[in-house]
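Note that one protein chain is taken out, while the other chains of the complex remain in position.
Presenting subunit A:
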Amino acid sequence: MRSNLIVLTVAFGYLALLFLIAAWADRRAAQGRSLIGSPTVYALSIAVYCTAWTFYGSVGRAASHGPSFLLIYLGPTLAMLVAPLLIRKMVRIARAQRITSIADFISARYGKRGGLGALVAAIALLGITPYIALQLKAITLGHAILTTYPTLPADTLAASPFWTDKSFWVALVLAVFIILFGTRQLDASERHEGMVAAIAVESLVKLVAFLAVGLFTTFMLYSGPSALFSRVAAQPSLAGVLSLDNVPGGQGGWLGMLVLATLAFVTLPRQFQVLVVENVDEAHLSRASWLFPLYLLLINLFVIPIALAGLLLGDAALDPDSFVLTVPLAAGLETLPLVVFIGGLSAATGMVIVETIALSTMVSNHLVMPLLLRLAHRRPARYKDTVLAGWLLGIRRIAIVLILMLGYLYHALIGETYSLVTIGLVSFAAAAQFAPAMLLGLYWRGATHAGAVVALSLGIATWAYTLLLPGFARSGWLDDTWVNEGLAGLAWLRPYALFGLEGWDIYTHALFWSLLFNLGALIGVSLFTRQSPLERTQAALFTGALQPGLWSRAVTGQGQTTQGELYQLLTRYLGLAAATRIFAQADASTQTSAHARPASPSLVARSERALAGALGTASARVLMDSVVRGETLDREDILSLLDATSQALEYSRRLEQKSHELEETSQALRAANARLRELDRLKDEFVAMVSHELRTPLTSIRAFAEILHDADTLPEAQRQRFLDVIVHESQRLSRLIDEILDLARLESGRMTLHPRRLDLVELVRRSTETIQRVLAERGVTLELDLPDVPTPVSGDPDRLEQVIINLVDNASKFAAPEHPRVRLALATTDRHVRLLVEDNGPGIAMEARELVFEKFHRLENTSLNVPPHGRPRGTGLGLPISRGIVAHLGGRLWVDDAPTLGGACLLMELPLAPDEASTT
């Protein structure tokens, strides 16, 4: 059963069967009876994630690192749980823009620029080649073990020429197989239904094969899991295998592995291919989001039992990566190992097929085609009549062969040094570099082309420095002193401990730094660079992809071209049949007579999408730009549609803000209005008060004047008394008018003061002398408590005298009727001088202490400050005026408790004038 002939026959037979399935599926698809229109097939095709790495490598990793292998499958499970959101968005974009690969996707998001697509394609090529090498290694290894067991395969690679190496032939066979499979049609965005069908079958086969080994090992080799585990428990050397601590890099390693697997699941080119490009119905995502995790669960179910059974064989020479084969072989089985080999072959070929198709599309559309287009553009005469459609398939076929040869080279030169898992993780870390540009680009409209280019470059450079190149060095390919001692002997440049970061496994370490630089550059550079108009549109389309109605609106363009030009373009790049079909779909005539007609927007849009499907969005854009004048895409329309939602939000937010502002304004207005009305009322009141105050002395004057006028005979004493009243009231009237004018000037700010440096002590003495006569009339005793030294203040002497007289006059009016006393005291502090004027009257109630400074306050119906009978009443303006003057001079005037006499006490505080020296 294990002779080379039988094994090869079975293997080739299996591949032929797959090819037949694919051909049949393709034919069914052409007839419109698709085989793959089922969510189960979709979920199974996603299981291309489980490669030979899973099939052989999981057991190997479990044998050496315990349950950590599960992380690689937990990541995709997590990713699939959010698939209905994230992947749905990607699927919708890819369909609308005829996206052919992840390179196309990223380049389209950032403005359909060729350079970025080429960068992604190059990174993919660089990063994924080891992964293809891994599959070749797995197939070769599987074949070798199967045919030579119990003899172990010798390490023959290094010595022998390549044509004796089976891997080389495996690669070549696969190349032919993939060319037959994947390049049957030109349009890379159209689904490879045959391929998907074959992949789904392969997924089933590898699952069945793995489950078969698992069931055999657990239930036939050992009588159930408990028997197996008890055997393990009996061997102390194996006890630690299942420990959770047995993960490289500790907790950081756990997290690193999980993140790596989650990101790689959506960024690996083959995953993008099956998840996004090959998706036929968004609705399939829902079932796949639980069916695929279920698949992962099943295929991992027996990993640990097989690993343990392998370890129990106790043969240290056996590679844990091949336990899946060696366990049944050791049990003496013949058929099961062959089934296992076919399962491994399925896992490996599935991956190689999809990955190579994805890579070859990228290579042809993003690396070769742009160069060809440039060439054709530069030498139009030479390439005028070349139908490039034929070239395209040729380029892809050559690319497929080259990719597989690259994989073989990697395998031949480096592959032997590493275990399966290690090679896989290197590829995962490379693919993870696409995640920031791709995922952030889906949700952050501000991510720019420059940001993406810098991010990808930095990310992949870090990846190369921390993972790929040290790997080369370890294989002896490069001198490895720099790996241990750091580049140029700088310890902080050690690739496995960059910037002194140690304690993690090399993958987590590399992932951490590369993603940090990658993401940091994407955000940082994006914040400081601008988007081109097309990029802005694309960014808006990508981020808003799930908005209903977006894509149906986005197809119409306003560019100007003729049907003839488009027809020529399509024929040249896609072939006559495709051109005719596209014209038919757009209801346009291909007749020569119709060539001069302007192309309809729908025809323009269809043409660009068809070109994008074959050549990638970037090349399609270049081609369309060559024939279409103006915009092929109505950018404003799309942007306005996209912005509709956010604008509505913004609008309502602004509206809210406006209404809030309006509310505030209207409140302010209401307040101002109320204030104005209050001022108006106060003014009316003031006018009424003024009128009242003026009428009072005027009444006496008029009455006595009339009395004197009417009375011919009047006793002399009485006549004199009446005349005195007239004179007195006239004085009162003019004083009142003066004060009203003072007040008006103070309030309007038009009072002109003439401040100068003066000695307040001297001014107080002079003022009290002026009022001395009045005080004497009232019998008031005046006490002066003044310092002996001059107290310089800056003030208008006339106005200050007016204030002092007013204060003393008030005090003398309200002093006790019996033995009235008034006291003046002057005291200085650091920077101020205080004049205190107190009396021994009834004092001012606490609640009236501010009221006395109101105009005509004495008109208020309180007896508080009505002077005792016989003393003249003031105008009620003295204190307000005094306070105004003091305030003008930078001081204050207020009522306080009388410190010695117990009556009212007014305090005036003025700033001390600076030293004379500094003023002169």
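One rule holds for everything that comes next: contacts are C-beta pairs under 8 Å (C-beta built on N, C-alpha and C of every residue); 3 or more make two chains touch, one makes a residue touch a chain; residues count from 1.
As a convention for this text, contacts and distances are computed from a predicted model.
K.L.:
One chain is missing here; what is its name in UniProt, given the choices "ABC transporter ATP-binding protein", "Peptide/nickel transport system permease protein", "Carboxymuconolactone decarboxylase family protein" or "Response regulator receiver domain-containing protein"?
P.N.:
"Response regulator receiver domain-containing protein"
K.L.:
Can you work out which residue in A:T40, A:T696 or A:T781 touches the chain that's missing from view?
P.N.:
A:T696
K.L.:
Can you say which of A:D625, A:E706 or A:E762 touches the chain missing from this structure?
P.N.:
A:E706
K.L.:
Can you list where subunit A touches the absent chain?
P.N.:
688, 691-693, 695-696, 698-704, 706-707, 710-711, 722, 725, 728-729, 859, 861-863, 866, 869
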